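First the structure, then my questions, so here it is.
Every protein chain of the complex appears in place save one, which is left out.
Note that the chains are named A, B and C in the order they appear, and that numbering of residues resets to 1 at the start of each chain.
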Amino acid sequence: MNAAEVVTGAAFSRSEMMIVAAARELAEQRVCFVGVGLPNIAVNLAKRTVAPDLQLVYEAGVFDARPARLPLSIGDPTIVTGATAVTSMLELFGYYLQRGLIDVGFLGAAQIDRFGNINTTVIGDYRAPTTRLPGSGGACEIAINARQVFVIMRQSKRSFVERIDFRTSPGNLGGEDGERIRREQGWLGRGPSVVVTDLGVYHFDERGEMRLDSLHPGATLDAVRGAMAWEPRVAESLMETPGPTADELRLIRDELDPDGVYTS
Amino acid sequence: MNAAEVVTGAAFSRSEMMIVAAARELAEQRVCFVGVGLPNIAVNLAKRTVAPDLQLVYEAGVFDARPARLPLSIGDPTIVTGATAVTSMLELFGYYLQRGLIDVGFLGAAQIDRFGNINTTVIGDYRAPTTRLPGSGGACEIAINARQVFVIMRQSKRSFVERIDFRTSPGNLGGEDGERIRREQGWLGRGPSVVVTDLGVYHFDERGEMRLDSLHPGATLDAVRGAMAWEPRVAESLMETPGPTADELRLIRDELDPDGVYTS
Amino acid sequence: MRYAPAVPQTSKVATMRDAIAELVRDGDTVAIEGFTHLISFAAGHEIIRQRKRDLTLARMTPDVIYDQMIAAGVARKLVFSWLGNPGVGGLHAIRRVTEGVGATLELEEYSHFGMVARYTAGAMNLPFFPLRSYFETDLPVANPLIRTVRSPYGDETVYAVPPLRPDVTIIHAQRADAAGDTQVWGLLGCQKEAAFAAERVIVVVEELVDESVIRADPNRTIVPGLIVDAVVVEPLGAHPSYAQGYYDRDNRFYLDWEAVSRDVAALEAWLDEWVHGVSGRTEYLAKLGDARVAGLRPGSAPSGSVDYGSYR
Partner (left out) sequence: MRYAPAVPQTSKVATMRDAIAELVRDGDTVAIEGFTHLISFAAGHEIIRQRKRDLTLARMTPDVIYDQMIAAGVARKLVFSWLGNPGVGGLHAIRRVTEGVGATLELEEYSHFGMVARYTAGAMNLPFFPLRSYFETDLPVANPLIRTVRSPYGDETVYAVPPLRPDVTIIHAQRADAAGDTQVWGLLGCQKEAAFAAERVIVVVEELVDESVIRADPNRTIVPGLIVDAVVVEPLGAHPSYAQGYYDRDNRFYLDWEAVSRDVAALEAWLDEWVHGVSGRTEYLAKLGDARVAGLRPGSAPSGSVDYGSYR
């Protein structure tokens, strides 16, 4: 992007920065499986900015959607009208996802650990949880079968935890052990490769551990450490995430989320 | 049928009698899976006579076909136009047949034994056959999953054999042993229940063996014995098959098989 | 070539009241399927009105309708893969009976593909369906019905799920004929699989059409009358969910549900007013008002016609 366009200061919210940073990660990607919630707005922003040819796959059974508005949910009628293909969910999960045709699975999460293992099932004990979360939906199979997984979530000591309460979707197995497991069980995917939060952008190192590569404008390493339960690995060449452009903000505010559902 | 209408003497061929007798067996049936060849004409005749509500299922993926002409094959476009449903073959074999929704599977055969085991694969040794036949097609799974199986075939010492050269489709297992096998393997079907030939009509007894119940006009028990490799069981109350009606013959000759492909 | 005049097929058209009374029985496993669109709220409400009990409710995404049904006390167990108010948040009636040590609702939990695979195994009469989900997760621990199966080709081991065979599957569709031949366009979800897997099937439709409409486009048929027990004609019967080409989701309703669902008294009052307080869908729609419905109608986006060809 053109640096001159970058909006500075408090002219954008942390959520907006998170969505923008997540969208930008999709440049160069071809086929993206869009998860519930924040991924939905990030992916739709990418389609309007860095990745106009991105083919959006919705677990509802839609391939190459061209939503004319931000879908209210991942089954909104606007993802159907004008799509390239609509299939049964058996075929969507079997012939597209499990077959290995998805480049990026884009997920949200309630809890994540340093290896990208994700919990969207329960907080607390499974049989008597303090909070009952939605459960897997398609996340478990997306994490296993998409070639790589991007995660978008707000970061806090409650969400970035040492040990997740329930493993709904497997993380980045990393290393030789991970390779062996993948090979033996016929996994096609490499697991999570990007995590974008309201504070920064993480990628995964060769051992499968999350590494902070970019801090959002205004965020500090201390703020990051204060919002996670383990001592983070930090890239030697830690970058500052370029702030949102005026066009990115306009798209979010005027088109994608005029009611501020995702960005408030 | 009205006996007064029955055509007598040499006014009809043995093939015509066979097709008519086979069609009549479909009275009262609801859903019929139509096999290649002779079953195709017999079932289409039934639909025009004794079973107008019969729902025709073609393995090509068609449910409740209303062919406007005799289909040239079981994938003819005339079985598609005006049908109730067209599905993939995965769904046709899985959701309709294996699910147990087919009342009658109607098959032809090259060889049959006294228990209704059917060979449509090879004559001679499998690895070096004297005659390579078409193979199973859908016959194997029809025989296993249709609630009952009707067979139509011309009868001779070469086709009604003591021991078939290859078991393509299982027969009427009969008896307690058959019940046990069906239960253990989750079979839904009872196997062959009717065999109609150019000489007569057979049903199966409680042990699963074929029994001659009706002789076609002009056929004799000696002729039957001369056209099969085992000594047939014969019903105590052996009937004579009522000959074709004028209407049945007209339908075959004018509409269904004007070129005499099946009836020559 | 003409067919002999067929005996007219018995019509399966029924009222919602009769269909639910006759086909849904206490203790049944009931699947109301439809992924995001075509969710039969109308059938769910009738099940509540008739005070069915001890149901096992199956559904990939128990959303607002299951929150209402579970709040009304019809269910003892939930079989599912994603629990929430789509695009809004949680389902608080369900949370109340699933959180903490006093949880009273039994849960049997899969992933989406696991649920789809279960219906498919049911529809195909298979003893299990294999899939590559669940590796390195806690789901097989939480649900011992998720098991491994070894491939007979090489060493590979994958997971399997057992067939799901509902006593009753209820689906909403755009159109059907009186015999129950049913067509859907837009999202197909797992309705076909859930219907073929079931013992009994109720189809609720926006429009009852002549058989000739169905037969003009047989590739659109997802469920044949063969497996359908009742056809209920209930336009807008999927409100507040949507029906592709007919109406949009009534998002205000979903947003409002958040507050209603959090408050036991408000939820009771809502059920009294909108479910028990109306005799059926006609009164519900009258209460809702024409203006609200009018605001949900989409513009037009025709599919165009294709030619099957006449082969005589």
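Following the convention adopted for this analysis, contacts are C-beta pairs under 8 Å (C-beta built on N, C-alpha and C of every residue); 3 or more make two chains touch, one makes a residue touch a chain.
All of these numbers come straight from a predicted model, not from anything done at the bench.
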item: Touched by the hidden chain, restricted to displayed chains; value: A, B, C
item: Which residue of C:13, C:216, C:255 or C:278 touches the chain not shown here; value: C:216
item: Among B:52, B:134 or B:175, the residue in touch with the chain that has been omitted; value: B:134
item: Contact partner of the left-out chain, one of C:16, C:93, C:142 or C:160; value: C:160
item: Of A:12, A:33 or A:63, the one touching the omitted chain in the full complex; value: A:63
item: Residues belonging to chain C that touch the chain removed from view; value: 125-132, 145, 147-149, 151-154, 156, 158, 160, 162, 174, 185-186, 188, 213, 216-217, 219-220, 244-246, 248, 298-312
item: Residues of chain A (touch criterion as defined above) contacting the omitted chain; value: 31, 47-49, 52-53, 55, 62-64, 66, 68-69, 76-78, 80-86, 91, 94-95, 98-101, 186, 188, 255
item: Chain B residues touching the omitted chain (full complex); value: 36-37, 59-62, 71-77, 80-82, 86-90, 93-94, 97-98, 121, 126-141, 144-145, 166-170, 173, 181, 184-187, 261
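Here, only the chains that are shown with their structure count from here on.
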item: Chain B reached from chain A - shortest hop count over touching chains; value: 2
item: B-C against A-C, pair bridged by the larger set of C-beta contacts; value: A-C
item: Label of the chain whose CA centroid is most distant from the centroid of chain A; value: B
item: Averaged-CA centre spacing for the pair chain B and chain A, given as whole angstrom; value: 58
item: Centroid spacing, where centroids are CA-atom means, of chain B and chain C in whole angstrom; value: 39
item: Distance between chain centroids, defined by C-alpha means - chain A, chain C (Å); value: 29
item: Junction residues of chain A, two or more chains touched; value: none
item: Shared-contact residues (touching 2 or more other chains) in chain C; value: 120, 192-193
